[in-house]
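Left out: one protein chain. Kept in place: all the others.
Take a look at chain A:
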Amino acid sequence: MANLTLWQQFIYYYQHNGNYILSQFNRTFLMSVYGVLFAAIIGIPLGIVIAGNTHLGSFVLEFANFIQTIPSLALLSIVMIGMGLGVKTVVFTVTLYSLLPIIKNTYTGMCSVDKNIIDSGKGMGMTKLQLLYLVRLPLSISVIVAGLKNALVIAIGITSIGSFVGAGGLGDIIIRGTNATSGNAIILAGAFPTALMAVLVDLLLNLVQNWVQPKGLKK
């Protein structure tokens, strides 16, 4: 192997371990998505609730901020003490980290809706629920999706570290590369799909963000 260049080794590795990389790619992706999904289920309603209550809002945001300051490896280890090794620890950690971008963006989106528009909605006789679904949500949806995008990109990074608690995924390939005799190509083989995934997710959610933007707000 020593006679091959780094890129040749990289290509050789892909040719011989393709299935394995694909399954680990899938695994990393699913763990990140589920973490963010759970965070969205908690975070979006929470963001909507706190948008109407400034005191509660600053408290919740402060708390989410606090979670974000804990280094990911430390938080993983803390969660591991409670939940043990494996996938569920990583998914839970990702959920915790995704809360801030999701809550914050939902909160900001809700708060930035023009008061006059809400007033005219009220004037038309809309109920609170109608106001939420017909006015406030559509007007802030692109900001919320931007929050999801942020969360997912962070999540992919954290999931890679999740290999240290036995969850598997692309991080496994990177760690193995650091242990092997001539592991540079393996490190690259693990890092490249991770970076690619983050970029792809970003591009994809950009499209989604564009798609959900109400027609009237599109430039």
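Methods note: a residue touches a chain if its C-beta (ideal position, glycine included) is under 8 Å from a C-beta of that chain, and two chains touch if they have at least 3 such contacts; residues count from 1.
Here, contacts and distances are computed from a predicted model.
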item	value
Per UniProt, the name of the complex member that is left out, chosen from "Osmoprotectant transport system substrate-binding protein", "Xanthine dehydrogenase family protein subunit M", "Probable membrane transporter protein" or "NADH-quinone oxidoreductase subunit H"	"Osmoprotectant transport system substrate-binding protein"
Residue of A:56, A:117, A:199 or A:212 touching the missing chain in the full complex	A:212
Hidden partner interface residues of chain A, rising order	1, 9, 12-13, 16-17, 20, 30-31, 34, 37-38, 40-41, 84-88, 91, 133-134, 137-138, 141, 163-164, 166, 168, 172, 175-176, 179-182, 185-186, 212, 214
